[in-house]
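Missing here is one protein chain; the remaining ones are kept as they sit in the complex.
Naming follows writing order (A, B and C), and every chain is counted from residue 1.
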Amino acid sequence: MMNRRSVLKAVFTGGLVTGMGVLMPRIAMAAWSKAAFGAESQEIAMGALYEANPQASADVTLKAPDIAENGAVVPISVKSSLSGVTSIAIFVANNPQPLASQFTIPEGTLANVSCRIRMGKTSDVTAVVTTASGSFSASKEVKVTIGGCGG
Amino acid sequence: MKKTISLVAALMMVSGGVAAHPFNDAFNEQRAMYGKGHSFTWNGQTYLTDHPEEVAAAAEANATNATALLAAAKDQYAQVLAVDFGWTLTKGLLKSAGKALEAGKFQDSMNLSAQAQYHSRMGLVQYEQSQAEWIMAVPQ
Amino acid sequence: MAKGILRAKAKAKGGNTVVKIMAKHAMETGNRKDKSGEKIPAKYIQTLSVVHKGKMVMESNMGSATSKNPYMAFTFVGGAKGDELQMTWTENTGSTATETAKIK
Partner (left out) sequence: MKIIKVLLAGVSLAFLASTSQAATSGKTLATVDPEADRLALQSHFQRRFPQVALSDYVNGIYALDAPSREQWQDIEDFPPYEFDIEEGEILFNKTFANGKSYADCFTNGGIGVRQNFPRWDDSQGKIVTLELAINQCREANGEKALGWKKGKIAQISAYMAYTSRDNVFDLKIPNNGAKAAYLDGKQTFYTRRGQLNMSCANCHVAGAYIKIRADLPGPALGHVTHFPVFRSKWGNLGTLQRRYGGCQKNVRGVPQKTQGDKLRNLEFFQTYMSNGLVANGPGARK
């Protein structure tokens, strides 16, 4: 049964989720979601993708630098020891649009991805891993500094 | 009178270096602490913390003085560029000084010209000094 | 044949294939302004999918926080030297293309 909140979300995501089981992770549909990618806060972006707020989990490993050498190119790796991972998403809380990347992990692909993201300023970076039993996350603050050597 | 003394004093101010003149130290210290327009006593004499350019900019604010000061600042900038030791902000200061002059803001123009000229003069000091002292920085 | 915008390094190792892909793309976010203060229109890769022998092995959706020259690396089970990977990218502007790479 859909509660009011998820119905609203369903409308928000363009009706794509209507008719799907509530527990079915929407991300498995893999369509590029304007509601999620265009969202200007992490809460809204996550709301568009997940039923419930992801729970922090030690089974999600986020590798990110403490201090980014350059905010324009920040190497990030996410892996998880959870079984049945269907997707991995990366959020940068303080970016204008926090959702950076979303990876669909089909069966047979390991829950271990790397990418490079862009960060406007110091921010928490959050990786969310989705499995059949819910969404799990790991966060880390990455400092972005303005260097003295612009040239 | 004070002004003349400070002019001479400031011209003596070839600062820094290995054997810094104690007067320069005193001047730099006073300037750093109190800014311009402050008087201090050194060896029983009274001096002002003004740079010569600031003294020049304190002249009556009119078209003639502002024009002359801008020309002097431009000339000094050309000199420092000729030895390849210009500073980046100087060009902008000269431009602003020219605009202020056109707009009839003579005092603003003179202040900007003075600042530009100071930059160029210090660039030249830097050049002179570097000729003698660069070798000191080489690791042995 | 002119090369596309994707470069891939795929290596079969111990039963798995490690894939690294980089795209030559500015990933214009739409947040940046040009010198005259006009916003530069957004132009970025939205999706990139990788297919191995008819099976989707990775699909990535990207947002404005993906760096210029976007890069991703992942590992899938299977794949052998000489196999082909089909990589399809789609821009927010609607342009799309499929490029291929061989597993080494």
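We adopt the following convention: contacts are C-beta pairs under 8 Å (C-beta built on N, C-alpha and C of every residue); 3 or more make two chains touch, one makes a residue touch a chain.
Everything quoted here is computed from the prediction, not taken from an experiment.
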Notebook entry, point to check: Can you list the shown chains that the hidden chain touches?
Noted result: A, B, C
Item checked: Residue of B:Met33, B:Ala63 or B:Leu89 touching the missing chain in the full complex -> B:Leu89
Next item on the list: Could you please point out the chain C residues that touch the chain left off the display?
Entry: 3, 7, 9, 20, 22, 24, 68-69, 71, 73
Notebook entry, point to check: Considering the entire assembly, which residues of chain B contact the chain that has been omitted?
Noted result: 15-18, 20, 24-25, 28, 32, 81, 84-91, 119, 122, 125-126, 129-130, 133-140
Checklist line | Touching residues (missing chain, whole complex) on chain A | finding: 65-70, 72-75, 77, 114, 116, 145-151
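The criterion applied here is as follows: only the chains that are shown with their structure count from here on.
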Notebook entry, point to check: So that we know how the chains sit together, what is the shape of their touch graph: line, ring, star, complete or other?
Noted result: other
Next item on the list: Please report how many Å separate the Cα centroid of chain A from that of chain B, as a whole number.
Entry: 57
Check: Of all the residues in chain C, which ones touch at least 2 other chains?
Finding: none
Check: What parts of chain A, by residue number, touch at least two of the other chains?
Finding: none
Checklist line | Partner chain A, residues of chain C touching it in the complex | finding: 16, 27, 29, 31, 46-47, 55-78
Next item on the list: Write out the stretch or stretches of chain A touching chain C in their complex.
Entry: 30, 32-33, 36-37, 72-74, 90, 92, 95-106, 108-110, 112-119
